[in-house]
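Missing here: one protein chain of the complex. Every other protein chain is in place.
Presenting chain A:
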């Protein structure tokens, strides 16, 4: 008997189940690194890179929401912090040493670089900020919120409000943030021209590798003792407190990690798509991050990632065809999945497996 398996019985299907995950990831890597660059045009590959960024956010959501029960409706906030940190550095690098970014010259209200822009001229500071800003802010929010035992819908509304507030703040500071237009028109990415298709392809590979790595790390976390503890906190916070743990701390770790993943996704989104703007980080995109994870299956890393890619893809394709109907369709799909299939499409597999196991148990019992 294996101790590592959590609930699977060591029957025939379990033996190949051990290989299911490595095979799945190998297949995923093959598709992302082999098939996709081969069959997709540069334009479509760029779109896929964008979907993969959404998938990275979804992996974080599967940790915080799927395992931790925290409905993070405002991941756009952390996505935006990572995205803007990267975009600010790229703008400064494009402008060259001592020069102002182009949009600041355009709006012309300042002839000096604002103090809070200055550290971002250093690539090291910018890269660190991609992680430190979202995770630090999440730690601050989480610590004050979880300790006061704010949870459920209140937590969801709060996180959504923060994403909205951040977007509004950015719009209000047009002279230094680019306002509604955001930051765009990037030329290079750490010295490599973004006009060169080869470099754009490299960005895609970077995103694909990051996604796979974060998926593996999150999966490990799911199956670790911490993952079990997180489920315990989700199901019965009070009970965990009576085991001598501080549930606020347990939740905080998952929340901060999910914020970090959203930040990384935002930072990679900028060179891949070429823009970061308030419209990409407010309430609507924040909800879309969650919808992808919900439809694919929030309790499964792969389910959340695949769901996010599928929903993002459907959004681009279907919204081209039916621009107004898509939003309703998406909302309807979300409601149906949450109401009738809380585990998302990924849970169909487990439902089928449980059905099969039940049948074999009946057979052996008889």
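Just so it is clear, a contact is a pair of C-beta atoms (placed from the backbone, for glycine too) under 8 Å apart; a residue touches a chain by one contact, two chains touch by 3 or more; residues count from 1.
Convention: contacts and distances are computed from a predicted model.
Q: For the chain omitted from this view, which of "Acyl-CoA dehydrogenase", "Urea ABC transporter ATP-binding protein UrtD", "Glutamyl-tRNA(Gln) amidotransferase subunit A" or "Ubiquinone biosynthesis protein UbiV" is its UniProt protein name?
A: "Urea ABC transporter ATP-binding protein UrtD"
Q: Among A:99, A:180 or A:224, exactly one should touch the missing chain; which is it?
A: Missing-chain contact among the listed residues: A:224.
Q: Can you tell me which of A:191, A:244 or A:323 touches the chain that was removed from the display?
A: Per the contact definition at the top, the residue touching the missing chain is A:244.
Q: Just checking the interface: what residues of chain A touch the absent partner chain?
A: Residues of chain A in touch with the missing chain: 3-4, 6-7, 9, 220-221, 223-226, 228-229, 231-232, 235-236, 238-246.
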